[in-house]
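One protein chain omitted, others in place.
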Amino acid sequence: MNSFFALFPLLIIVFIALAVLILEVFLKRENRDYLAYISLVFLVICAFVCIQFWNKAYYYFDGNLLLDQFALFFTFILLLSTGFVVLLSMKYISLQDVNYGEFYALLLLAVSGAIIMVSSPDLLVIILGLEVLSISSYALTGLKRKDELSSEAAIKYFLLGSFATAFLLFGLALLYGASHSTGIPTIIRYFNTEADLSLMALIGLGLIVIGFGFKIALVPFHMWTPDVYQGAPTPITAFFSVVPKAACFAIFLRIFYPFWKTAFDSQAIFWLLWGISVLTMVVGNLVALRQTNVKRILAYSSIAHAGYLLVALLAQDNSSLVFYLTVYLFMNMGAFAAVIALSKKDKEYLELEDYSGIGFKYPWIGVTLSIFLLSLAGFPPTGGFLAKFYVFSSAVRQGLVPLVIIGVLASLISVYYYLRIIVHMYMREPSREVDIVVENPALFLVLFLCLYGVLQLGLYPRNILVLINQAVSLL
Amino acid sequence: MIPPNYFLILSIILFVLGVIAFFIKKDLLTMFMAVEVMLNATNLAFLSLARSANSIDGQVIVFFIITVAASEAAVGLAIILLVLRQKKTIKTEDIKLMKG
Partner (left out) sequence: MGYFLFFLLAALCVGSVLGMIISKNQAYNALFLIPAFASLGGLFGLLEAPFIAVVQIIIYAGAIMVLFIFVIMMINVQKGVPPEKKKWTLYLSFGLAVVLVIELAVALKAAFTLPVSTETLKAGPVNLGRLLFTKYLYPFEITSILIIAALVGAIVLVKKKEQE
(Lines give C-alpha, C1' and ligand atoms only; values in the text may rest on other atoms or scores of the structure.)
Protein backbone atom coordinates (compact mmCIF):
# COMPACT_ATOMS: atom_id res chain seq x y z
CA MET A 1 0.00 0.00 0.00
CA ASN A 2 1.09 3.53 -0.72
CA SER A 3 2.84 5.54 1.98
CA PHE A 4 0.29 8.28 1.70
CA PHE A 5 -2.62 5.98 2.58
CA ALA A 6 -0.77 4.81 5.65
CA LEU A 7 -0.88 8.39 6.87
CA PHE A 8 -4.69 8.40 6.84
CA PRO A 9 -5.37 7.59 10.50
CA LEU A 10 -3.06 10.39 11.59
CA LEU A 11 -4.25 12.81 8.92
CA ILE A 12 -7.88 12.33 9.91
CA ILE A 13 -7.17 13.28 13.49
CA VAL A 14 -5.04 16.29 12.61
CA PHE A 15 -7.50 17.42 9.95
CA ILE A 16 -10.41 17.32 12.36
CA ALA A 17 -8.40 19.18 14.98
CA LEU A 18 -7.87 21.99 12.48
CA ALA A 19 -11.48 21.83 11.32
CA VAL A 20 -12.64 22.21 14.92
CA LEU A 21 -10.44 25.29 15.26
CA ILE A 22 -12.00 26.87 12.18
CA LEU A 23 -15.59 25.85 12.95
CA GLU A 24 -15.33 27.31 16.42
CA VAL A 25 -15.30 30.76 14.92
CA PHE A 26 -18.67 30.23 13.25
CA LEU A 27 -20.45 28.62 16.18
CA LYS A 28 -22.17 30.41 19.01
CA ARG A 29 -21.00 29.65 22.50
CA GLU A 30 -24.03 27.54 23.35
CA ASN A 31 -23.65 25.47 20.17
CA ARG A 32 -20.13 24.33 21.01
CA ASP A 33 -21.41 20.81 21.63
CA TYR A 34 -21.38 20.29 17.87
CA LEU A 35 -17.59 20.39 17.99
CA ALA A 36 -17.69 17.44 20.35
CA TYR A 37 -20.05 15.52 18.05
CA ILE A 38 -17.83 16.16 15.05
CA SER A 39 -14.75 15.04 16.98
CA LEU A 40 -16.51 11.86 18.07
CA VAL A 41 -17.68 11.02 14.55
CA PHE A 42 -14.19 11.39 13.18
CA LEU A 43 -12.61 9.41 16.00
CA VAL A 44 -14.92 6.55 14.99
CA ILE A 45 -14.06 7.01 11.31
CA CYS A 46 -10.38 6.93 12.21
CA ALA A 47 -10.91 3.66 14.08
CA PHE A 48 -12.61 2.17 11.00
CA VAL A 49 -9.76 3.29 8.77
CA CYS A 50 -7.35 1.63 11.17
CA ILE A 51 -9.22 -1.67 10.81
CA GLN A 52 -8.35 -1.65 7.10
CA PHE A 53 -4.69 -1.89 8.01
CA TRP A 54 -5.06 -4.90 10.33
CA ASN A 55 -2.81 -7.78 9.26
CA LYS A 56 -0.82 -5.67 6.83
CA ALA A 57 2.29 -4.88 8.82
CA TYR A 58 4.20 -2.69 6.41
CA TYR A 59 6.89 -0.15 6.91
CA TYR A 60 6.33 3.23 5.34
CA PHE A 61 8.48 6.34 4.92
CA ASP A 62 11.85 4.59 5.12
CA GLY A 63 10.81 2.63 8.15
CA ASN A 64 9.67 5.65 10.11
CA LEU A 65 6.02 4.64 10.13
CA LEU A 66 4.95 1.13 11.02
CA LEU A 67 1.32 0.12 11.12
CA ASP A 68 1.46 -3.33 12.64
CA GLN A 69 -1.25 -4.93 14.76
CA PHE A 70 0.50 -3.70 17.87
CA ALA A 71 0.39 -0.08 16.74
CA LEU A 72 -3.22 -0.44 15.60
CA PHE A 73 -4.38 -2.01 18.85
CA PHE A 74 -2.80 0.81 20.83
CA THR A 75 -4.33 3.30 18.42
CA PHE A 76 -7.72 1.80 19.26
CA ILE A 77 -7.01 2.18 22.97
CA LEU A 78 -5.98 5.81 22.45
CA LEU A 79 -8.99 6.62 20.27
CA LEU A 80 -11.37 4.98 22.70
CA SER A 81 -10.02 6.87 25.69
CA THR A 82 -10.08 10.13 23.75
CA GLY A 83 -13.70 9.41 22.80
CA PHE A 84 -14.52 8.95 26.48
CA VAL A 85 -12.74 12.18 27.36
CA VAL A 86 -14.68 14.09 24.70
CA LEU A 87 -17.96 12.72 26.08
CA LEU A 88 -16.93 13.63 29.62
CA SER A 89 -15.96 17.14 28.58
CA MET A 90 -19.19 18.16 26.86
CA LYS A 91 -21.06 19.35 29.91
CA TYR A 92 -18.01 19.94 32.02
CA ILE A 93 -16.40 22.63 29.89
CA SER A 94 -19.47 24.82 29.88
CA LEU A 95 -20.03 24.34 33.62
CA GLN A 96 -16.43 25.05 34.59
CA ASP A 97 -15.84 27.90 32.16
CA VAL A 98 -13.26 26.28 29.93
CA ASN A 99 -15.58 26.47 26.98
CA TYR A 100 -13.03 27.13 24.28
CA GLY A 101 -13.18 25.49 20.88
CA GLU A 102 -9.45 25.00 21.24
CA PHE A 103 -10.19 22.51 23.99
CA TYR A 104 -11.18 19.79 21.53
CA ALA A 105 -8.54 20.84 19.02
CA LEU A 106 -5.75 20.49 21.58
CA LEU A 107 -7.19 17.20 22.79
CA LEU A 108 -7.15 15.82 19.26
CA LEU A 109 -3.64 17.12 18.61
CA ALA A 110 -2.52 15.49 21.84
CA VAL A 111 -3.93 12.14 20.80
CA SER A 112 -2.38 12.52 17.36
CA GLY A 113 0.98 12.81 19.12
CA ALA A 114 0.27 9.59 21.01
CA ILE A 115 -0.72 7.85 17.76
CA ILE A 116 2.55 8.99 16.16
CA MET A 117 4.40 7.48 19.12
CA VAL A 118 2.82 4.04 19.03
CA SER A 119 3.07 3.66 15.26
CA SER A 120 6.76 4.23 14.79
CA PRO A 121 9.81 2.06 15.40
CA ASP A 122 12.13 5.06 15.33
CA LEU A 123 13.05 6.79 18.57
CA LEU A 124 13.40 10.21 16.94
CA VAL A 125 9.84 10.05 15.61
CA ILE A 126 8.65 8.66 18.94
CA ILE A 127 10.17 11.57 20.83
CA LEU A 128 8.70 14.07 18.38
CA GLY A 129 5.28 12.43 18.85
CA LEU A 130 5.73 12.54 22.60
CA GLU A 131 6.52 16.22 22.26
CA VAL A 132 3.30 16.87 20.31
CA LEU A 133 1.43 15.05 23.08
CA SER A 134 3.26 16.92 25.84
CA ILE A 135 2.97 20.40 24.40
CA SER A 136 -0.77 20.01 23.89
CA SER A 137 -0.99 18.60 27.41
CA TYR A 138 0.76 21.59 28.97
CA ALA A 139 -1.72 23.91 27.32
CA LEU A 140 -4.71 21.73 28.27
CA THR A 141 -3.59 21.70 31.91
CA GLY A 142 -3.60 25.47 32.12
CA LEU A 143 -6.90 25.90 30.35
CA LYS A 144 -8.88 26.88 33.46
CA ARG A 145 -7.37 30.29 33.20
CA LYS A 146 -9.12 31.86 36.17
CA ASP A 147 -8.12 29.06 38.48
CA GLU A 148 -4.72 29.50 40.10
CA LEU A 149 -4.46 25.76 40.75
CA SER A 150 -4.73 25.13 37.04
CA SER A 151 -1.93 27.45 36.03
CA GLU A 152 0.30 26.19 38.84
CA ALA A 153 -0.30 22.70 37.57
CA ALA A 154 0.54 23.84 34.05
CA ILE A 155 3.83 25.44 35.03
CA LYS A 156 4.91 22.42 37.07
CA TYR A 157 3.96 20.04 34.30
CA PHE A 158 5.69 22.19 31.73
CA LEU A 159 8.98 22.63 33.59
CA LEU A 160 9.36 19.00 34.62
CA GLY A 161 8.05 17.77 31.28
CA SER A 162 10.55 19.75 29.26
CA PHE A 163 13.27 18.71 31.70
CA ALA A 164 12.34 15.11 30.95
CA THR A 165 12.38 15.80 27.21
CA ALA A 166 15.95 17.03 27.53
CA PHE A 167 16.87 13.73 29.23
CA LEU A 168 15.18 11.74 26.50
CA LEU A 169 16.98 13.63 23.77
CA PHE A 170 20.37 13.33 25.47
CA GLY A 171 19.77 9.61 25.90
CA LEU A 172 18.88 9.41 22.23
CA ALA A 173 22.12 11.22 21.38
CA LEU A 174 24.18 8.65 23.29
CA LEU A 175 22.32 5.75 21.68
CA TYR A 176 22.86 7.35 18.29
CA GLY A 177 26.53 7.72 19.05
CA ALA A 178 26.83 4.06 19.96
CA SER A 179 24.70 2.46 17.27
CA HIS A 180 24.74 5.17 14.55
CA SER A 181 20.98 5.01 14.24
CA THR A 182 17.80 6.13 15.97
CA GLY A 183 15.69 3.18 14.87
CA ILE A 184 14.79 0.77 17.66
CA PRO A 185 15.56 -2.38 15.59
CA THR A 186 19.06 -1.14 14.78
CA ILE A 187 19.70 -0.11 18.37
CA ILE A 188 18.56 -3.51 19.62
CA ARG A 189 20.74 -5.20 17.01
CA TYR A 190 23.65 -3.17 18.38
CA PHE A 191 22.94 -4.42 21.90
CA ASN A 192 22.61 -7.86 20.41
CA THR A 193 25.89 -8.02 18.50
CA GLU A 194 28.38 -5.97 20.47
CA ALA A 195 29.84 -8.24 23.07
CA ASP A 196 31.61 -5.47 24.95
CA LEU A 197 28.89 -2.89 25.13
CA SER A 198 30.08 0.64 25.44
CA LEU A 199 28.76 2.20 28.59
CA MET A 200 27.62 5.08 26.45
CA ALA A 201 24.80 2.96 25.02
CA LEU A 202 23.72 1.66 28.42
CA ILE A 203 23.69 5.16 29.88
CA GLY A 204 21.74 6.34 26.86
CA LEU A 205 19.13 3.65 27.41
CA GLY A 206 19.04 4.52 31.12
CA LEU A 207 18.40 8.19 30.31
CA ILE A 208 15.62 7.16 27.90
CA VAL A 209 14.03 5.10 30.69
CA ILE A 210 14.26 8.08 33.04
CA GLY A 211 12.70 10.39 30.46
CA PHE A 212 9.77 8.08 29.80
CA GLY A 213 9.57 7.46 33.55
CA PHE A 214 8.78 11.14 34.00
CA LYS A 215 5.98 10.95 31.47
CA ILE A 216 4.50 7.75 32.91
CA ALA A 217 4.93 9.11 36.45
CA LEU A 218 7.12 6.36 37.87
CA VAL A 219 8.57 6.93 41.35
CA PRO A 220 10.98 8.76 41.87
CA PHE A 221 10.01 10.86 38.86
CA HIS A 222 6.41 11.35 39.92
CA MET A 223 6.45 14.55 42.01
CA TRP A 224 4.54 16.52 39.42
CA THR A 225 1.73 14.01 39.07
CA PRO A 226 -0.58 14.71 42.03
CA ASP A 227 -0.37 18.47 41.57
CA VAL A 228 -0.99 18.30 37.83
CA TYR A 229 -3.83 15.83 38.24
CA GLN A 230 -5.43 18.03 40.88
CA GLY A 231 -5.05 21.30 39.00
CA ALA A 232 -5.97 20.22 35.49
CA PRO A 233 -9.61 20.21 34.33
CA THR A 234 -10.96 16.82 35.43
CA PRO A 235 -11.63 15.28 31.97
CA ILE A 236 -8.06 16.21 31.08
CA THR A 237 -6.88 14.49 34.25
CA ALA A 238 -8.68 11.37 33.05
CA PHE A 239 -6.90 11.79 29.71
CA PHE A 240 -3.49 12.14 31.40
CA SER A 241 -4.05 9.07 33.51
CA VAL A 242 -4.55 6.85 30.47
CA VAL A 243 -3.22 8.18 27.17
CA PRO A 244 0.42 9.13 27.92
CA LYS A 245 0.81 6.02 30.05
CA ALA A 246 -0.54 3.73 27.34
CA ALA A 247 1.63 5.34 24.67
CA CYS A 248 4.82 5.24 26.75
CA PHE A 249 4.24 1.63 27.78
CA ALA A 250 3.80 0.75 24.11
CA ILE A 251 7.26 2.19 23.52
CA PHE A 252 8.66 0.30 26.49
CA LEU A 253 7.28 -2.90 25.00
CA ARG A 254 8.79 -2.12 21.61
CA ILE A 255 12.18 -1.45 23.18
CA PHE A 256 12.35 -4.05 25.90
CA TYR A 257 10.68 -7.11 24.49
CA PRO A 258 13.44 -7.71 21.93
CA PHE A 259 15.96 -6.29 24.39
CA TRP A 260 15.33 -8.91 27.10
CA LYS A 261 15.44 -11.65 24.51
CA THR A 262 18.70 -10.85 22.82
CA ALA A 263 20.85 -8.34 24.66
CA PHE A 264 24.11 -9.73 25.96
CA ASP A 265 24.02 -7.82 29.18
CA SER A 266 20.60 -6.63 30.22
CA GLN A 267 21.18 -6.93 33.97
CA ALA A 268 21.81 -3.25 34.71
CA ILE A 269 18.67 -2.09 32.97
CA PHE A 270 16.65 -4.99 34.42
CA TRP A 271 17.54 -4.09 37.99
CA LEU A 272 16.99 -0.39 37.30
CA LEU A 273 13.43 -1.17 36.20
CA TRP A 274 12.99 -3.65 39.07
CA GLY A 275 13.85 -0.98 41.60
CA ILE A 276 11.65 1.62 39.94
CA SER A 277 8.77 -0.85 39.88
CA VAL A 278 9.05 -1.62 43.61
CA LEU A 279 9.35 2.05 44.52
CA THR A 280 6.39 2.94 42.31
CA MET A 281 4.07 0.33 43.80
CA VAL A 282 5.05 1.00 47.40
CA VAL A 283 5.31 4.79 47.40
CA GLY A 284 2.24 5.28 45.20
CA ASN A 285 0.02 3.25 47.48
CA LEU A 286 1.46 4.48 50.78
CA VAL A 287 1.18 8.17 49.97
CA ALA A 288 -2.35 7.69 48.65
CA LEU A 289 -3.39 6.62 52.16
CA ARG A 290 -3.15 10.13 53.60
CA GLN A 291 -4.81 12.03 50.76
CA THR A 292 -8.19 13.64 51.25
CA ASN A 293 -8.74 15.00 47.75
CA VAL A 294 -10.29 12.40 45.48
CA LYS A 295 -8.36 13.58 42.42
CA ARG A 296 -5.11 13.22 44.33
CA ILE A 297 -6.10 9.75 45.52
CA LEU A 298 -6.73 8.76 41.92
CA ALA A 299 -3.41 10.35 40.94
CA TYR A 300 -1.48 8.22 43.40
CA SER A 301 -3.52 5.20 42.43
CA SER A 302 -2.54 5.72 38.80
CA ILE A 303 1.10 5.94 39.87
CA ALA A 304 0.74 2.62 41.68
CA HIS A 305 -0.89 1.02 38.64
CA ALA A 306 2.10 2.06 36.53
CA GLY A 307 4.15 -0.02 39.00
CA TYR A 308 2.03 -3.13 38.35
CA LEU A 309 2.41 -2.53 34.61
CA LEU A 310 6.19 -2.48 35.07
CA VAL A 311 5.94 -5.88 36.76
CA ALA A 312 4.31 -7.18 33.59
CA LEU A 313 7.10 -5.63 31.54
CA LEU A 314 9.74 -7.32 33.69
CA ALA A 315 7.89 -10.62 33.46
CA GLN A 316 8.13 -10.31 29.65
CA ASP A 317 4.43 -10.97 29.40
CA ASN A 318 3.25 -8.63 26.67
CA SER A 319 -0.31 -9.79 26.40
CA SER A 320 -1.04 -9.42 30.10
CA LEU A 321 0.52 -5.94 30.06
CA VAL A 322 -1.73 -4.89 27.19
CA PHE A 323 -4.71 -6.54 28.87
CA TYR A 324 -3.96 -4.68 32.09
CA LEU A 325 -3.80 -1.40 30.17
CA THR A 326 -7.14 -2.13 28.51
CA VAL A 327 -8.82 -2.87 31.82
CA TYR A 328 -7.14 0.11 33.42
CA LEU A 329 -8.54 2.32 30.67
CA PHE A 330 -12.10 1.31 31.50
CA MET A 331 -11.90 1.37 35.28
CA ASN A 332 -9.95 4.60 35.48
CA MET A 333 -12.11 6.44 32.95
CA GLY A 334 -15.16 5.21 34.81
CA ALA A 335 -13.89 6.42 38.16
CA PHE A 336 -13.09 9.83 36.72
CA ALA A 337 -16.52 9.96 35.05
CA ALA A 338 -18.13 9.52 38.46
CA VAL A 339 -15.90 12.23 39.92
CA ILE A 340 -16.86 14.57 37.08
CA ALA A 341 -20.53 13.79 37.66
CA LEU A 342 -20.26 15.38 41.10
CA SER A 343 -20.04 18.95 39.92
CA LYS A 344 -22.21 21.94 39.25
CA LYS A 345 -21.72 25.40 37.79
CA ASP A 346 -18.24 26.64 38.74
CA LYS A 347 -17.95 24.08 41.53
CA GLU A 348 -16.52 20.59 41.72
CA TYR A 349 -16.92 18.31 44.71
CA LEU A 350 -13.52 16.75 45.15
CA GLU A 351 -12.93 16.41 48.88
CA LEU A 352 -13.56 13.09 50.58
CA GLU A 353 -15.96 14.82 52.96
CA ASP A 354 -18.17 15.79 50.04
CA TYR A 355 -18.66 12.11 49.23
CA SER A 356 -20.44 11.39 52.52
CA GLY A 357 -23.87 9.98 51.83
CA ILE A 358 -23.55 10.32 48.04
CA GLY A 359 -24.23 6.62 47.60
CA PHE A 360 -27.86 6.95 48.68
CA LYS A 361 -28.50 10.37 47.26
CA TYR A 362 -27.29 9.53 43.76
CA PRO A 363 -27.53 5.73 43.59
CA TRP A 364 -26.29 5.32 40.03
CA ILE A 365 -23.14 7.30 40.60
CA GLY A 366 -22.58 5.54 43.91
CA VAL A 367 -22.95 2.03 42.53
CA THR A 368 -20.84 2.56 39.44
CA LEU A 369 -18.09 4.40 41.29
CA SER A 370 -17.99 1.59 43.87
CA ILE A 371 -17.59 -1.01 41.15
CA PHE A 372 -14.78 0.95 39.48
CA LEU A 373 -13.00 1.40 42.79
CA LEU A 374 -13.34 -2.30 43.60
CA SER A 375 -11.95 -3.08 40.19
CA LEU A 376 -9.01 -0.72 40.75
CA ALA A 377 -8.40 -2.47 44.06
CA GLY A 378 -8.50 -5.82 42.28
CA PHE A 379 -11.62 -7.57 43.56
CA PRO A 380 -13.28 -10.33 41.53
CA PRO A 381 -15.36 -10.53 39.37
CA THR A 382 -14.15 -7.30 37.84
CA GLY A 383 -11.53 -6.85 35.14
CA GLY A 384 -9.11 -5.37 37.64
CA PHE A 385 -8.85 -8.70 39.44
CA LEU A 386 -8.19 -10.68 36.31
CA ALA A 387 -5.61 -8.18 35.06
CA LYS A 388 -3.64 -8.28 38.32
CA PHE A 389 -3.98 -12.07 38.41
CA TYR A 390 -2.50 -12.47 34.93
CA VAL A 391 0.35 -10.08 35.64
CA PHE A 392 1.34 -11.57 38.97
CA SER A 393 1.00 -15.19 37.90
CA SER A 394 3.20 -14.70 34.86
CA ALA A 395 5.70 -12.86 37.04
CA VAL A 396 5.80 -15.89 39.35
CA ARG A 397 6.36 -18.12 36.35
CA GLN A 398 9.36 -15.95 35.44
CA GLY A 399 10.74 -16.40 38.95
CA LEU A 400 10.16 -12.84 40.11
CA VAL A 401 8.74 -13.98 43.44
CA PRO A 402 10.03 -11.12 45.65
CA LEU A 403 8.62 -8.60 43.20
CA VAL A 404 5.23 -10.33 43.25
CA ILE A 405 5.17 -10.44 47.05
CA ILE A 406 5.85 -6.70 47.20
CA GLY A 407 3.22 -6.11 44.53
CA VAL A 408 0.54 -8.12 46.31
CA LEU A 409 1.28 -6.42 49.63
CA ALA A 410 1.14 -3.02 47.93
CA SER A 411 -2.20 -3.79 46.37
CA LEU A 412 -3.49 -4.92 49.75
CA ILE A 413 -2.58 -1.47 51.08
CA SER A 414 -4.44 0.06 48.17
CA VAL A 415 -7.66 -1.67 49.21
CA TYR A 416 -7.78 0.64 52.22
CA TYR A 417 -7.99 3.91 50.38
CA TYR A 418 -10.32 2.62 47.68
CA LEU A 419 -12.67 1.26 50.30
CA ARG A 420 -12.41 4.51 52.25
CA ILE A 421 -14.19 6.34 49.42
CA ILE A 422 -16.90 3.68 49.34
CA VAL A 423 -17.30 3.84 53.12
CA HIS A 424 -17.71 7.59 52.86
CA MET A 425 -20.36 7.18 50.19
CA TYR A 426 -22.47 4.64 52.03
CA MET A 427 -21.74 4.78 55.74
CA ARG A 428 -21.36 8.45 56.58
CA GLU A 429 -24.05 11.00 57.20
CA PRO A 430 -23.88 13.74 54.61
CA SER A 431 -21.98 16.57 56.25
CA ARG A 432 -22.03 19.09 53.45
CA GLU A 433 -24.62 20.26 51.01
CA VAL A 434 -23.92 18.58 47.69
CA ASP A 435 -26.05 19.60 44.78
CA ILE A 436 -25.14 18.50 41.28
CA VAL A 437 -26.29 18.85 37.71
CA VAL A 438 -27.92 15.49 37.04
CA GLU A 439 -29.00 15.63 33.40
CA ASN A 440 -25.80 14.77 31.60
CA PRO A 441 -26.52 11.91 29.18
CA ALA A 442 -23.03 11.83 27.65
CA LEU A 443 -21.49 11.28 31.07
CA PHE A 444 -23.89 8.48 31.93
CA LEU A 445 -23.10 6.87 28.60
CA VAL A 446 -19.42 6.82 29.62
CA LEU A 447 -20.28 5.41 33.04
CA PHE A 448 -22.35 2.69 31.42
CA LEU A 449 -19.77 1.80 28.77
CA CYS A 450 -16.97 1.65 31.32
CA LEU A 451 -19.11 -0.51 33.60
CA TYR A 452 -19.76 -2.83 30.69
CA GLY A 453 -16.05 -2.91 29.86
CA VAL A 454 -14.95 -3.66 33.40
CA LEU A 455 -17.46 -6.47 33.84
CA GLN A 456 -17.04 -7.93 30.37
CA LEU A 457 -13.27 -8.04 30.76
CA GLY A 458 -13.63 -9.54 34.20
CA LEU A 459 -16.15 -12.24 33.31
CA TYR A 460 -15.53 -13.11 29.71
CA PRO A 461 -12.19 -11.75 28.49
CA ARG A 462 -11.58 -14.36 25.81
CA ASN A 463 -12.38 -12.31 22.71
CA ILE A 464 -10.23 -9.42 23.72
CA LEU A 465 -7.39 -11.73 24.74
CA VAL A 466 -7.41 -13.32 21.30
CA LEU A 467 -7.17 -9.87 19.77
CA ILE A 468 -4.37 -8.85 22.13
CA ASN A 469 -2.40 -12.01 21.39
CA GLN A 470 -2.65 -11.25 17.69
CA ALA A 471 -1.50 -7.71 18.37
CA VAL A 472 1.61 -8.61 20.34
CA SER A 473 2.54 -11.67 18.31
CA LEU A 474 4.56 -9.67 15.77
CA LEU A 475 6.65 -7.64 18.19
CA MET B 1 41.43 18.70 13.43
CA ILE B 2 40.00 18.65 16.93
CA PRO B 3 38.81 15.19 18.04
CA PRO B 4 35.01 14.94 18.56
CA ASN B 5 35.67 13.64 22.09
CA TYR B 6 36.41 17.16 23.21
CA PHE B 7 33.04 18.35 22.01
CA LEU B 8 31.23 15.43 23.60
CA ILE B 9 32.87 16.09 26.95
CA LEU B 10 31.96 19.76 26.66
CA SER B 11 28.38 18.78 25.91
CA ILE B 12 28.21 16.54 28.98
CA ILE B 13 29.57 19.36 31.12
CA LEU B 14 26.97 21.75 29.72
CA PHE B 15 24.18 19.23 30.27
CA VAL B 16 25.12 18.73 33.91
CA LEU B 17 25.43 22.49 34.39
CA GLY B 18 21.91 22.80 32.98
CA VAL B 19 20.59 20.19 35.41
CA ILE B 20 22.27 21.91 38.33
CA ALA B 21 20.90 25.28 37.28
CA PHE B 22 17.41 23.77 36.97
CA PHE B 23 17.50 22.69 40.58
CA ILE B 24 19.14 25.63 42.28
CA LYS B 25 17.44 28.52 40.47
CA LYS B 26 14.37 29.90 42.13
CA ASP B 27 12.44 31.59 39.40
CA LEU B 28 10.46 29.91 36.66
CA LEU B 29 12.06 31.81 33.80
CA THR B 30 15.62 30.87 34.69
CA MET B 31 14.61 27.26 35.31
CA PHE B 32 13.30 27.20 31.77
CA MET B 33 16.54 28.78 30.53
CA ALA B 34 18.35 25.90 32.20
CA VAL B 35 16.26 23.47 30.15
CA GLU B 36 17.27 25.37 27.02
CA VAL B 37 20.92 24.95 28.01
CA MET B 38 20.33 21.21 28.37
CA LEU B 39 18.77 21.03 24.91
CA ASN B 40 21.72 22.93 23.46
CA ALA B 41 24.09 20.51 25.12
CA THR B 42 22.14 17.73 23.39
CA ASN B 43 22.62 19.48 20.05
CA LEU B 44 26.34 19.64 20.62
CA ALA B 45 26.42 15.95 21.56
CA PHE B 46 24.54 15.00 18.39
CA LEU B 47 26.87 17.02 16.20
CA SER B 48 30.02 15.63 17.77
CA LEU B 49 28.73 12.06 17.53
CA ALA B 50 27.71 12.67 13.92
CA ARG B 51 31.20 13.98 13.24
CA SER B 52 32.70 10.91 14.82
CA ALA B 53 30.45 8.60 12.80
CA ASN B 54 31.12 10.70 9.70
CA SER B 55 27.46 10.99 8.78
CA ILE B 56 25.22 14.02 8.54
CA ASP B 57 22.14 12.31 10.02
CA GLY B 58 23.05 13.81 13.37
CA GLN B 59 22.90 17.26 11.82
CA VAL B 60 19.38 16.67 10.53
CA ILE B 61 18.30 15.47 13.98
CA VAL B 62 19.60 18.74 15.42
CA PHE B 63 17.07 20.54 13.21
CA PHE B 64 14.29 18.64 14.91
CA ILE B 65 15.66 19.37 18.36
CA ILE B 66 15.79 23.08 17.57
CA THR B 67 12.14 22.87 16.47
CA VAL B 68 11.23 21.12 19.71
CA ALA B 69 13.04 23.78 21.71
CA ALA B 70 11.31 26.59 19.84
CA SER B 71 7.82 25.17 20.29
CA GLU B 72 8.50 24.51 23.96
CA ALA B 73 9.62 28.10 24.27
CA ALA B 74 6.34 29.34 22.78
CA VAL B 75 4.09 27.33 25.09
CA GLY B 76 6.35 27.66 28.11
CA LEU B 77 6.55 31.43 27.95
CA ALA B 78 2.76 31.58 27.50
CA ILE B 79 2.31 29.53 30.67
CA ILE B 80 4.82 31.70 32.53
CA LEU B 81 2.88 34.79 31.43
CA LEU B 82 -0.33 33.17 32.67
CA VAL B 83 1.19 32.54 36.09
CA LEU B 84 2.63 36.04 36.11
CA ARG B 85 -0.76 37.62 35.46
CA GLN B 86 -2.42 35.70 38.28
CA LYS B 87 0.26 35.91 40.94
CA LYS B 88 2.33 38.94 39.90
CA THR B 89 5.43 36.88 40.58
CA ILE B 90 7.39 34.03 39.04
CA LYS B 91 9.34 32.87 42.05
CA THR B 92 9.00 29.20 42.81
CA GLU B 93 8.31 29.68 46.49
CA ASP B 94 5.03 31.39 45.60
CA ILE B 95 3.86 28.38 43.59
CA LYS B 96 2.59 26.29 46.47
CA LEU B 97 -1.17 26.10 46.56
CA MET B 98 -1.17 22.33 46.37
CA LYS B 99 0.33 20.13 49.04
CA GLY B 100 0.39 16.48 50.00
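Read from first to last, the chains carry the letters A and B; within each, the first residue is number 1.
Basically, a contact is a pair of C-beta atoms (placed from the backbone, for glycine too) under 8 Å apart; a residue touches a chain by one contact, two chains touch by 3 or more.
In this text the structure is predicted, and so the values were computed from the model without any measurement.
Asks: Just to verify: which one of A:9, A:83 or A:177 makes contact with the chain not shown?
Replies: A:177
Asks: Determine which one of A:132, A:269, A:321 or A:472 touches the chain that has been left out.
Replies: Touches the omitted chain: A:132.
Asks: Of the residues in subunit A, which ones touch the absent chain?
Replies: 14, 17-18, 21, 29, 60-62, 64-65, 100, 102, 105-106, 109-110, 112-113, 116, 120, 122, 124-125, 128-129, 131-132, 135-136, 138-140, 142-143, 145, 154, 174, 177, 198-200, 203, 206-207, 220-221, 223
Asks: Spell out, residue by residue, where the missing chain touches subunit B.
Replies: Residues 1-10, 12-14, 16-21, 23-27, 29-30, 33-34, 36-37, 40, 43-44, 47-57, 59-60, 62-64, 66-75, 77-82, 84, 90-93, 96 of subunit B touch the chain absent from view.
We take it that only the chains that are shown with their structure count from here on.
Asks: As a quick test, compute the distance in whole Å between the mean CA positions of subunit A and subunit B.
Replies: Each chain's C-alpha centroid was found; their separation is 26 Å.
Asks: In their complex, what parts of subunit B are in touch with subunit A?
Replies: That would be residues 8, 15, 18, 22, 28, 31-32, 35, 38-39, 41-42, 45-46, 49-50, 52-53, 55, 57-58, 61, 64-65, 68, 71-72, 75-76, 78-80, 82-83, 86-87, 95, 97-98, 100 of subunit B.
Asks: Where on subunit A is subunit B touching in the complex?
Replies: Counting only subunit A, the residues touching subunit B are 124, 127-128, 131, 135, 138-139, 142, 145, 148-149, 151-156, 158-159, 162-163, 165-166, 169-170, 172-174, 176-177, 180, 182, 226-227, 230-231, 287, 290-293, 296.
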